[in-house]
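Working notes, structure below.
Removed from the display is one protein chain of the complex; every other protein chain stays in position.
Order of writing sets the labels: A and B. Residues in every chain begin at 1.
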Amino acid sequence: MISILGGELLSSLGAGEERIAALRNGRAAPDTIAVEAFADQPLFPYYLIDNSSRVARADHIEEYLQNVTENLFSRQFSGSSPPANTGVFLGSSSIDYSLTRPIEQIIDGLDPGKLPGNRVGGGFYADRIMQRFGLSGPSLTYNTACTSSINAFMDAAAMLECRVIDYALVMGLELSLPVIVEGFALMQLLSPDVLRPFGQKRNGMILGEAVSAVLLCRSDTRSSNWHYLGGESCCEIHSVAGSDPGGKGIAQVIRQSLSDAQVSPSELTALKAHGTGGELMDLAEMRGMEMAFTDIPDYFSLKPYIGHTLGGCGLAELVLLMECVDNGFIPATPHAEPLDEQFTSPPVRTNMDVTHGRFMLNYFGFGGNNTSCILEKTKP
Amino acid sequence: MKGSCDMALKLRLKTMIIEECEKEHIKPAEIEDNVLLFSDDSRLELDSLDALQISVALQNQFGVRIPDSKSFRRHVTTINELADYIQPGVQ
Partner (left out) sequence: MIFIHAAGIHNTMPRERQPDLAEELHTLTGKIYRRTDHFIQLAILGAHKAAGTRELPAQTAIYLTSGQGNISVFTRICEQRRQHNLLPKPVDFINLLSNSAGFYVASHLALDGKNLFVTHHHFPAQMALLAAQNDLRLGRQKMVLLGGVDEWIPRQELARKLLGVSPSTQLGEGSNWLLLNSEEKNALATVEVHPQLLSSSLLAALLSYAPRNTSLIFSHRFDREAVSGFMRRYPQCRLFSPEEDSGYYETHPLFTLSSFLRQEKGRLIHIDTDGNQYMIVTLANDLL
C-alpha cells in the first residue's frame, strides 16, 4: 500500500488557518488579469498566488518549487535531508516554462547567455529540484493537460510499488503565463465573473495558479492515515478539445478506477469532481457520473476556491481535500445554485462533516486525458 | 464599399477559411456567398473549433475581435454576412 505522508500547497488561498477558514466559510475571491493581446484588453478573474508579482512568473518558478519542497521536507524529515533514493514526479500543463525566457530573448535578438543546467526544456525543473535537494532517484515530468500532476502522482505510486524508489516527491506546477490566459480567453472558455460548477448559469472557468508538493512512500517504510488505493488514466478520442458530452469516456475512467482500487461505489464517502464551470465540460462530467453510478456519491468542486489550476490541479486539489478532511469537513461547492435542470443531483450544498473515508478524485483535460483515482483516510 | 459587394474581400475571406480550417480540397470559388457556413449539410463541415480558429484569424488579419463565437455563429452565417460584418460600408 502507498502512504501519503503529507502535502504543501501555494495557491491564492493563503496558508494554514487562513486557508481552512476560507474553505470552511466558502469564501474565495479571485484577482483579475488583463489580456493585453486583445484590442480591448478585457479583464478576466484569475486566482493568483501573489498579486504583487504577477509580471515575472517565469523568473520565479524554481523559487516556488523550492519553497513547497523545503516546507514539505522540513515537516516530514524534521530538518534532515530526505533519502537520496527519492524520485521526483512533476506535472504541469506547460513543459515549456523553462524555454520561454531563452526563446523570447533569442527572438528579440538578445543572447540569453549560458543557460542554467546548460539545457532547457522538458524535465528542467524536476532536475533543478533534484540537484537542490540532493536527490538521485529517477524522475519524470508529465504533460497531459489538466491531468498532468495527478498522472505524475499515480506513476510515482507505481514506481514505489516496484521498489525502484523508497520515497516519491510529486509536484504540480501552474503559473499565469500570458500565453495561457490568452489561449483560454481566445478559446472563449473563461468566465467573466464567477465560477459556477454544475450551475445553470455557469459561463466558463476561472484560471488559477498553484504550486504543490506531496510526499509518498510504501506503507512498510512509513505509515500514514492517508493512502492511495488505485486509479486509472484513459484516453478518450472523441475530440482533442474536450470530453464527449455524452459522458462515455468519463464513465469509463470512473469504472476502471473503482475496479483498480477494488472499491465499490457505495463505499465512496465523497467524490471530488473536476467541476470547471465550463458549459460542455460540466455536462460531460454529469453524464459520465450518471452512467457510472446508480446513485451519484456526494460530489463537490474545489475550483471555486483556487480556480482551475490546469496541470497543477491534480495535486493542488488532492492537497486541499486532505486538509479539509483532516479538519473534519468536505467544503460546500459555492455558486452551484440554481442547478442545471438537466442534472440529476446538485453538488454538496453545505459543508459535510467528514473525518475519514474513501474519496474519488476526477480530472479531465484537453487531448482526451481522463484520470480518476481513489484515496482513503483511515479513522484517526 | 459594403463588404458583400467587395469581391476581393470575399475571396480573401474564403481563402482564409479554407486555410485556417485546413479544407484545401475545397476551392474558394466553390464556396457560395450565401451558403450557410456552419450548417451540418455545408460542404465545409465546420465545427465549433473551426469557428474559433476563424474568429482568431479575423482578429489577427482584420483586427476584428469576436468575444463570443457562439453568437457570432448565429449572426454571421454566410460569406456575405461575414464580409458586411468586417466592412459595413458607408451608408
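Before moving on, here are some points about what is shown:
Going forward, a contact is a pair of C-beta atoms (placed from the backbone, for glycine too) under 8 Å apart; a residue touches a chain by one contact, two chains touch by 3 or more.
Not measured: the values here are computed from a predicted model.
Every visible chain touched by the undisplayed chain in the complete complex is listed here: A, B. Only one of the listed residues, A:233, A:301 or A:362, touches the absent chain: A:233. Per the touch definition above, the residue from A:62, A:182 or A:279 contacting the chain not shown is A:182.
Mapped onto chain A, the footprint of the missing chain covers residues 37-38, 85, 93-96, 99-100, 102-104, 106-108, 112, 115, 117-124, 126-127, 136-145, 151, 155, 158-159, 161-162, 164-165, 178-180, 182-183, 186-187, 232-237, 240-241, 249, 252, 310, 365-369.
Touching residues on chain B toward the chain that is not drawn are 20-22, 49, 52-53, 56-57, 59-60.
As a working rule, only the chains that are shown with their structure count from here on.
If you average the CA atoms of chain A and of chain B, the two centres end up 38 Å from each other.
By the touch rule above, chain A contacts chain B in their complex via residues 38-40, 42, 186-188, 239, 241. The part of chain B that touches chain A in the complex is made up of residues 49, 52, 55-56, 59, 63, 65, 67-70.
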